[in-house]
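Note that one protein chain is taken out, while the other chains of the complex remain in position.
As written, the chain order gives the labels A, B, C, D, E, F, G, H and I, with residue 1 at the start of each chain.
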Amino acid sequence: MKDQTHLTTAPTREDVTAQILAARKAAGMTWEALAEAIGMLPVFTHSAAMGMNAFPPEKAKALAQVLDLGPDAAEILSEPPTKIWSQVVPTDPCICRLYEIVGVYGPTIKALIEEKFGTGIMSAIDFEMHLTREPNPKGDRVRLEMSGKYLGYNAW
Amino acid sequence: MKDQTHLTTAPTREDVTAQILAARKAAGMTWEALAEAIGMLPVFTHSAAMGMNAFPPEKAKALAQVLDLGPDAAEILSEPPTKIWSQVVPTDPCICRLYEIVGVYGPTIKALIEEKFGTGIMSAIDFEMHLTREPNPKGDRVRLEMSGKYLGYNAW
Amino acid sequence: MKDQTHLTTAPTREDVTAQILAARKAAGMTWEALAEAIGMLPVFTHSAAMGMNAFPPEKAKALAQVLDLGPDAAEILSEPPTKIWSQVVPTDPCICRLYEIVGVYGPTIKALIEEKFGTGIMSAIDFEMHLTREPNPKGDRVRLEMSGKYLGYNAW
Amino acid sequence: MKDQTHLTTAPTREDVTAQILAARKAAGMTWEALAEAIGMLPVFTHSAAMGMNAFPPEKAKALAQVLDLGPDAAEILSEPPTKIWSQVVPTDPCICRLYEIVGVYGPTIKALIEEKFGTGIMSAIDFEMHLTREPNPKGDRVRLEMSGKYLGYNAW
Amino acid sequence: MKDQTHLTTAPTREDVTAQILAARKAAGMTWEALAEAIGMLPVFTHSAAMGMNAFPPEKAKALAQVLDLGPDAAEILSEPPTKIWSQVVPTDPCICRLYEIVGVYGPTIKALIEEKFGTGIMSAIDFEMHLTREPNPKGDRVRLEMSGKYLGYNAW
Amino acid sequence: MKDQTHLTTAPTREDVTAQILAARKAAGMTWEALAEAIGMLPVFTHSAAMGMNAFPPEKAKALAQVLDLGPDAAEILSEPPTKIWSQVVPTDPCICRLYEIVGVYGPTIKALIEEKFGTGIMSAIDFEMHLTREPNPKGDRVRLEMSGKYLGYNAW
Amino acid sequence: MKDQTHLTTAPTREDVTAQILAARKAAGMTWEALAEAIGMLPVFTHSAAMGMNAFPPEKAKALAQVLDLGPDAAEILSEPPTKIWSQVVPTDPCICRLYEIVGVYGPTIKALIEEKFGTGIMSAIDFEMHLTREPNPKGDRVRLEMSGKYLGYNAW
Amino acid sequence: MKDQTHLTTAPTREDVTAQILAARKAAGMTWEALAEAIGMLPVFTHSAAMGMNAFPPEKAKALAQVLDLGPDAAEILSEPPTKIWSQVVPTDPCICRLYEIVGVYGPTIKALIEEKFGTGIMSAIDFEMHLTREPNPKGDRVRLEMSGKYLGYNAW
Amino acid sequence: MKDQTHLTTAPTREDVTAQILAARKAAGMTWEALAEAIGMLPVFTHSAAMGMNAFPPEKAKALAQVLDLGPDAAEILSEPPTKIWSQVVPTDPCICRLYEIVGVYGPTIKALIEEKFGTGIMSAIDFEMHLTREPNPKGDRVRLEMSGKYLGYNAW
Partner (left out) sequence: MKDQTHLTTAPTREDVTAQILAARKAAGMTWEALAEAIGMLPVFTHSAAMGMNAFPPEKAKALAQVLDLGPDAAEILSEPPTKIWSQVVPTDPCICRLYEIVGVYGPTIKALIEEKFGTGIMSAIDFEMHLTREPNPKGDRVRLEMSGKYLGYNAW
């Protein structure tokens, strides 16, 4: 093997995620500010930083510039990641409640999609999500808005 | 055992769900129409009909009247159900996509709640959800809006 | 409950599947012949008969007519089913080999889709599959052809 | 132990996979180009590079030469690997859809194989697969073609 | 639905298995005797009677005749069954020991097949097994002989 | 802690397995040749080298000598190992087929042992196994012969 | 099917277990008394009555006589049962503690068997167990005595 | 952080277990001899050395002295460990047989405890176990004696 | 079988639970009132009615009298039940939160028990629990008080 030095210097996706977390903290930027700085929305920005989505190349470069990441970071951030989670049922209470919502309301969402659209599903690929703080006198609320393209089953 | 006849005549929650499904079909009502008829919203109406929520007593009575259900139905529909689902990972594609969204975006939702609110979660109890059809020239979209009260961890 | 007779006479989807299996056997028709008779392809016809897809209404009526099924069958066959399978890892050797192919070649299919299309997936909804017998002097082969729409992740 | 130096210098299969990934990136070659360079097809080339198949010895040597891998690489690439995957249900959406296809269509594929061939299965060993991009005005499609030898159960 | 009487009279595969078990007991025949009576070997005969293999049609008829089974039995016994077992790890000690043998010796069997044949497997489809009693002064032994066709992976 | 140097120099069982694999490869010996060199059979030799059986002390010494292993190896190879496998259902196709054979034929093997011996099992402890290549004009076959002592349940 | 009446009248093993439980209760006999009445020990008697062991034929007859069971019971009680338990980790506290003892002391039992005997195990087939009440001023104790034949691994 | 040197020098419980295993081997002591040297019994001594029980402080010191362990070892050995095992169903045959005994005889042990004591369990906390070699002309036996305090459920 | 009529008339524990649920509803009694009527506390009363505890005989009789249950009910209610739950992780939000508390605070409870008592556990057998409504201006609170005997591990 004549030249393997490229092997040892290439950071992994996990390395880049760690760099982003550390640099963001050092810079004192919120995810919202970071997202705004690169012209994207916070849910996408955070998920792509975590390795759950791929940044479009120009956004990856913008992020690398804003946080002063190393030269390979932008390329890595725009590669399609393999999305892996290891807990079949999440244990953290904040995520566990979302799992519970799927368990309780999953069949209802399915029934209403079928009533309003026909035989099909909401895409999780052509999909976006926004999270906002909803002021409320009885206690502010988390507002989650999801929008996914309706995909109808084909018949052949 | 002097009198057990009350045992055999009492319908179970599953029986009432089956009655609702059959009566709604016979009446040709959509879930949206049924929800409107009792003055509730469709997501809640369907989920409570499926045994995943309890109807407020007056709404239970209204539903029983609209669908001409038997005399015990209203009482049963207003009792707190035990929420059970048997598939840890749902297999139906429409529900499976929701599970996937939790896997992919769960840590992101957690991070943004913490950024916008502090250490806490979105309640799945003081919670509501709306599903609408969002017209779009590239293909209509499913719009899911969730709103849950922010609950901050206490420290003691 | 004034009138519940509609409850007891309505066949379930499982009943209709059983009717189809029995009637097809009695009629001595292959799945291929049955599919041709209703103008669909065999993979779709069998999967919809098993409750894994919904027939378009006119195809459901055609099937009910060809097999002389009862009056409710066509309606039931065109309703969106809930797709459930109970074995996380299938035990039957014929199905198990397909699971194995996903385990062995899944990451490869992902890599090649990304190489040829970009960051996205093959749809399992806008999807079709054909199975044919491929003559071969060393022993005939099963040919499985799948075609699914490429769905690119959106970024927002 | 007189001489253990051979132990520490031998790369593992995982090392060779990492070398291939890095060298291919450095060389800017697609999997398709790499496959063509060694006279094999892309699905096999990628899967064998990932440790899910063994290269025929001459192909292993060709690959090592094209990518300028170290001297042990060719030998390692032609050894039978142990095929391991750790997620019983894959979480990545692209692979998960394939799992879903097996769940939905597995019994159908089994039924049609039996109809066209008899009591048996499609081999996952004497098997090959091709992935192509299928142009389509409504959006290009992923085309997956699999061909596996029919294996009939013997009776004795 | 004009005529559904064929539905209720058709026995299932489980019914036929139960008939065989009862009839064999009533006839006082061993599995070995039963197998000999139809000209097959005991392992295959028992497994096919249990719904884990399909009898060749003429053997199914012979079995139905020997045990005086009903008219549908032969047809059902020659249909390809879906092979299902519900315990991922078997609990019965006799079967559990076989599972243990796979766990302990599986990698060894794989290594020796590769040494003697190349990159491939022992078929579980073109396969047969014999069980005999091996006299031994220290205690008789169970002798299990399996023979499966070697299937070499193809490369493409 | 006065003297801990013995801790760091002691190889683990995994180390010894790695030494054997490397030394055997360097020596160009098949498992069959290695087994013959120490006067044992290949299945046992391989399984004990992998840490799934303990070598008798003199055989451990013979192996260490043939492969020129370090001084501690023989002692380690004759200690009872803890037999661990981490995949409840094996994924490698070669081993998976054996698991499948247990699933399909397990109840049959149990029934035939009971018919030929009485209430009991085949021992997996007083057990041996041989693997041979069986020439066959239609394609050579893998022949697996297992022999385990019959153990009858006692009643008390 | 000429004569299937034997099918419907044959009780299953579960039926016989239910008969024993009811008859023992009606007779007011303890398991200890029942065991003594048939000349066996209580652990074996109870486990065989539950379908976890086979009674020797003469003991089965004795039990059927003592409890006045039906004519088929003795035969069924002497057939080898398939030992099945459905909870991988038992939930009942009394049984769960036994599972815990295996988890905590399993490696210790293994180590001490190897120290006192060599490479082998305690048989669970040639095995017996006694449970007695051990008087103790600080609170009586449950005494469980198990005795299983040592089985040494063979090497070949 | 002014002084963290205490962090790096503190051995973990796993380190101490490794020290004991190595020192015992170097000293050529059996577990029985080691137990006798510190005035405890072998089952407890081994289990506490493995991190499954806490040694009383004076016994921990004695063990550290006998085996010449480092200064922190005694303290660590007398701390309550967290008892963890990772295999829900143990794979090693020697431990697996114990799991099997719980599966087969668990309900029997429960029934006999209830018959002899009342509604309660055998404690796994106020518990002890002895393992001895029982000479037997047909082959020596492993004798396991367990004694656990009976704990009756309270009612309130 | 001379007399099996006792078999069919004996209600099971599940039957008795169903009787209690129906009779309590018909009587319009709360669990608190029911518990008071028999001189026990509500947590125990409900759990024993559900088959998760055994009533002391006189309490079982009292309950049967209050609710006018059949003659066998009292006997059945005082027999030790087998405590079974089928969901390893409970799905109902109310019970799921308790599971979460164990996950989050389990190691803390363990550490504090060890700090305050020594090496041991809180008994779940000699145990009681009270649930009360705690008025609070910010919203009433559920107060759960558990008390279990400390059980110290013995050393031997």
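Keep this in mind: a residue touches a chain if its C-beta (ideal position, glycine included) is under 8 Å from a C-beta of that chain, and two chains touch if they have at least 3 such contacts.
Quantities reported herein were computed from a predicted structural model and do not represent experimental measurements.
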{"item": "Hidden partner chain, touching residue among A:T30, A:T91 or A:N136", "value": "A:T91"}
{"item": "Hidden partner chain, residues of chain A it touches", "value": "18-19, 22-23, 26, 68-71, 73, 87, 89, 91-93"}
{"item": "Residues belonging to chain H that touch the chain removed from view", "value": "1-4, 6-7, 10, 82-85, 88, 124-125"}
{"item": "Missing-chain contacts mapped onto chain G", "value": "89, 91, 93, 96, 100, 103-104"}
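As a convention for this text, only the chains that are shown with their structure count from here on.
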{"item": "Equivalent of G-H within the choices D-F, E-G or C-D, defined by over half of its residue contact pairs recurring", "value": "C-D"}
{"item": "Identity of the chain that, by mean CA position, is farthest from chain B", "value": "F"}
{"item": "Computed distance of Cα centres, chain H from chain B, in Å", "value": "50"}
{"item": "Euclidean distance of C-alpha centroids - chain A vs chain C, Å", "value": "32"}
{"item": "Touching two or more other chains - residue numbers and ranges from chain A", "value": "43, 53, 82-83, 85, 88-89, 93, 100, 103-104, 107, 110, 120-121, 123-125, 127"}
{"item": "Full enumeration of touching chain pairs", "value": "A-B, A-C, A-D, A-I, B-C, B-D, B-I, C-D, C-E, C-F, D-E, D-F, E-F, E-G, E-H, F-G, F-H, G-H, G-I, H-I"}
